[in-house]
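Down below is the structure, laid out as structure tokens.
Note that one protein chain is taken out, while the other chains of the complex remain in position.
Then we have chain A:
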């Protein structure tokens, strides 16, 4: 028992220590990333404000993440409904196929997308990153939405229909409000995944880098390293915040429909 406890503690330190080091060095006044720490400073955060190239990358990333999240969630709604409301031949196989990007190495997705795009004779750019991100975000959106739709009693939709609503107004008045927490949660998770994603963006981003790609390029300049730490700190905090909000909405939805299935946290 005791060795297991020690093991678990070491495991957690191994996982999270680097992330805790990030804010530590972000607020350290030395430009060299090493112990001992010197003094407290917020200089690196103010320095971030002056890096206009970084602002472009941030905007690019936000744009890509918002569009990818919307696309992935929309596709996710259709897929989750198809799975939970209907049964058709080949359903399991098709679903497995859609969920495949979850386990596919991103480098493979990135390289093959790049080859296809170049072969067709198109230019890479924000749109190709969006395509790649939608591909990898959709399975996450489906997983979340599937649990939201599964928790929904089909009799609720039948009841609305029985009370005179059309299939479309039933979806708007009953289905949508009840799966809304799942939709918000799927949007936030997809957004976070797209924001953080590096490999696909690195290959497909073209002339306008996304934030992670820009960060990577910054590593070549030791002078900018503390600023990278500061940016990393902001990103970690934002990611945790978004995932927490996503999970809050998912749980609230599960509580309202009375059963909790799935979810990532």
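The definition used in the following text is that a contact is a pair of C-beta atoms (placed from the backbone, for glycine too) under 8 Å apart; a residue touches a chain by one contact, two chains touch by 3 or more; residues count from 1.
Just so we're on the same page, contacts and distances are computed from a predicted model.
Novice: Unshown chain, UniProt name, "4Fe-4S dicluster domain-containing protein", "Spermidine/putrescine transport system ATP-binding protein", "Cytochrome C biogenesis protein" or "Na+/H+ antiporter subunit D"?
Specialist: Of the names offered in "4Fe-4S dicluster domain-containing protein", "Spermidine/putrescine transport system ATP-binding protein", "Cytochrome C biogenesis protein" or "Na+/H+ antiporter subunit D", the one UniProt assigns to the missing chain is "Spermidine/putrescine transport system ATP-binding protein".
Novice: In the full complex, which of A:66, A:156 or A:225 touches the chain missing from this view?
Specialist: A:156
Novice: Looking at the whole complex, which of A:75, A:178, A:204 or A:224 touches the chain that is not displayed?
Specialist: A:178
Novice: Could I get the residues of chain A that touch the absent chain, sorted low to high?
Specialist: That gives, for chain A, the contact residues 153, 155-156, 158-166, 173-174, 177-178, 256-258.
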